[in-house]
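Taken from a larger complex, these chains appear in their original positions, while the remainder are omitted.
Going in written order, the chains are labelled A and B, and every chain counts its residues from 1.
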Amino acid sequence: MENELDALKAEVAALSAEVQALEDLTFTTANAVNVVFVLLSGFLVFLMQGGFAMLEAGSVRTKNTKNVLLKNVLDACCGVIAFYVFGFAFSSGEPSNAFIGYGNFALADFPKEQYREFFFAWTFAATAATIVSGCVAERTSFLAYLMYTVFVTSFVYPVVAHWIWSPSGWLSAENEDPLIGVGVFDFAGSTVVHVVGGFAGLMGAIIVGPRLGRFDEDGRVTPMPGHSATLVTLGGFLLWFGWYGFNTGSAGAATFVIDDPELIGSTVIQVVAANTTVAAAAGGITVLVLVRLRDGLFDLISSLNGILAGLVSITAGCAVVEPYGAFAIGLIGGSIYVLSSWSLLLLRIDDPLDAYPVHGSCGVWGTLAVGLLATKELMAMTSYNNDSWGLFYGGGFRLLGGQVIGVVSVIAWVVAIIGSFFLILQRLNLLRISPEQEMRGNDQIKHGGVAYPEMKTGTRTRRVVEPHRTIDGDDSEYS
Amino acid sequence: MDFEGETTAALDTMFVLFSGYLVFMMQNGFAMLTAGSVRTKNTKNVLLKNLLDACVGAMGYWIFGYAFAYGNPIDPDTDEEIVNPFIGHTYFALANLPEDAFVSFFFQWTFAATAATIVSGSVAERTSFYAYLGYAFFLTSFVYPVVSHWVWGGGWLSTLFEVGVIDFAGCSVVHMVGGVAGLVGAILVGPRMGRFDAEGNVVPMPGHSATLCTLGTFILWFGWYGFNPGSTLAIFGTGSTLTAQRCAVTTTLAAAAAGLVVLIIVKIRDHIFDLISVLNGVLAGLVSITAVCFSAEPYAAVVIGGIGGGLYLLGGWALLKLKIDDPLEAFPIHGVCGAWGCFAVGLFSTPWGQLNAGLGVDGDRVIHTGAFYINPDTDSRSGVLLGANCIAILVIAAWTAALIGSLFLIFKFAGILRISPEIEILGNDVSKHGGSAYPEEPLETGPPAKDNLGFDESMKIPHKAEKEEGFVEDDIDAEKTVEV
């Protein structure tokens, strides 16, 4: 009897050792898969900094090229230091309340097995900061730039990220008791990243005012084309490439998550990749056609912005819509971009890169589109357990309601806090460069020379006021 | 799903997705390469076309392409795929596509977009925008998908002579389709104005930026690491792991060998170290190894790449003799080397490589292998694989030429194939795209003066001043000796 008992005990011990070994293997494997996935995705998102740098450099005039390039480099540099010291603590630190996190400053005591989260989150914060620099390019002072970029990455953005993505945030869908039972669903950051960046940029563009000569006395728009369409295209492609990291990486896992076996990472990420593609293409083609109808031109720059508009629009819902839903989102996103870029000009707001129409307007649309087009099955697959889905699939108004509240709250926060920030800078006379400096360009005055020292540039800008005219054979300007 | 299945799915999905991102990056590479290879006056035009290759390609491949290529319906009774040998016919607009096949759509789209992009290089600077939109859509939604169904989607070429055609990452399926379509386009559209002078000599028309060409080529090389190793389509399992790493090595060696071969030959021929040729040579090497990268030995990769480099130069020279104007030499690179690469499978494919990748094998038995290696199962050499691949080369070239040729002919008769001479002289950018790509630079479009029809008279002055000093002229002469 006792022998049998011993034998049984030994068998149990052997079995439990086997179970333990299997559990260990499961954990190690899942962990390794997810670490690779998040790191590689983060690397791609980081390349978006390079993309933004090229996009912005190509979109400004030669005389300010080095200035915007340096700003983009510093978005990454200042962004990471600010986010490391404060931002990450505010967004993901523990302990935390519904409004903000307040622990793990400078990664102190942050678990080392989750360093990847810091890395990935930083690339997002840097993106939000970069968007702003497009809106206020060519005329904002360097000091003002340094201050707002630190402010955005260390406080404005992290607080929003905490609200929507931290389980304790008051808008979070992962909250135990989410707002109106649903919270806000923002898969990869249409609201958290793009609305924040876009509206912060809009406030900046309004308060800083338009570039000298952008609107003539009669209020007509003077074209100020950037100095290189090639760089803009290079940047656009790099952004599209990086966006695959942005959207798919937001799944956070390529396989199941240990404490959430419902989430089938490998399926989610491929849906995201396909939808991102379809929406980007739909946005680009929509804008191509609209601009062709309006201006009679196949316009490269606006088509590029159309692609970005499609990408921003799909960012919130990339995991929860069908491909034809992604098509509709991209198509409408492209139209919204055209419309809102046009209305900015009517309002005499000068946004050199159209960053607000692309990121702000389309960010709002993308967030709301989730409330309309999210399907039940895909919502379940992203382990979103609050049985609500898109209005068009009979899911009712609840999800849409959550999205609306989320967008409105975030806009209010950003407008209030960044608006006052820029106003204070304006009062202190720190916001804008002097007209002389603006005429001659930042590069010569503050950066020790132009970006292309061997090229005959700068002197010829006045010749390019109305390039269209040359079509009619009016080459008098050139003689 | 159980743990093992989930792990496999996660690894394979992740590998194919990231490889697909890299292949997508090739769009960027092609855009930069093409932009650098054309004259300033058409820069925005080619950039927009490259951008739309991705966009139109995504729409075309989403609505029709994927369905024609891989739309094999599942028999509800037996749970098996029903394969039509000629064409797929379900999953239009991805309707009812199983969610775990989305990654396959994504990856295959990047390939379709690549095939479309190749064409735009051959017909650059003179083709109308509507014609471009038409062929890009047609190519990605029908011509290319049907070919890929034949070879990769279970179609008739994939079972030819029992062994089936082996084209690992698309020498014939992607590059030859693009290259041949480009050649047909270049012939039917005709050369750029002033490319060949009255006596039929070639007038050099260097692109406006060698830096952009280099950037583009490096990005393409980078993207090729998605193209070739990614075509393993899996990373879990010993065979897949070994295949992917071999692909990375052979791809590298072939590219390097081809670049060096071209460097040396052009140095001997023209007495200059020519950057653009070496860049194209690297691409020629990459194309050449694409079909057999999974199973070639490293030394074989060097040989295949080296020969590919030589063939590229030969093809480029032949085009000029025939007065065909291919601004980016897309046909010599993608068409000629694509055919060579597909042919090389029949020579250099090793039995152990095929076993790892599960191509041309039946379980553990190798059906046929490259003619230079002994099949361990039959203990003999055979040329059957080489034969199958030769048939694939001919059939695919004929199919592409016939379809794309008819489309271009229709465009030609409809009068929308080529832009007007005025626009061509002025440049597409100013005429159709609202201004130059570099609005602040002093405008000096195209080779000076003679084809500029008065418009440019005012622009000529600074140029003239330089000319009189006898410097720019030297420069142009030097270029002439290079390219003719």
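The definition used in the following text is that a residue touches a chain if its C-beta (ideal position, glycine included) is under 8 Å from a C-beta of that chain, and two chains touch if they have at least 3 such contacts.
Note that this is a predicted model, so its numbers are computed, not measured.
In this file the complete complex is built from protein chains present as A x1, B x2, though only one of each kind is pictured.
To be clear about the criterion, only the chains that are shown with their structure count from here on.
Chain geometry summary: the mean Cα position of subunit A and that of subunit B are 32 Å apart. Of all the residues in subunit A, the ones that touch subunit B in their complex are 26, 29-30, 33, 36-37, 40, 44, 61-62, 225-230, 233-234, 236-238, 240-241, 244-245, 248, 254-256, 264-267, 269-271, 273-274, 277-278, 280-282, 284-285, 288, 295, 297-300, 303-304, 307, 323-324, 327, 381, 455-458, 460-461, 464, 467-468, 470-471, 473, 475, 478-479. Interface residues of subunit B facing subunit A in the complex, by the touch rule stated above, are 1, 3, 6-7, 9-14, 17-18, 20-21, 24-25, 27-28, 31-32, 35, 43-44, 47-48, 50-52, 54-59, 62, 93-94, 99-100, 102-103, 105-106, 109, 129, 209, 212, 215, 426, 430-443, 455, 458-459.
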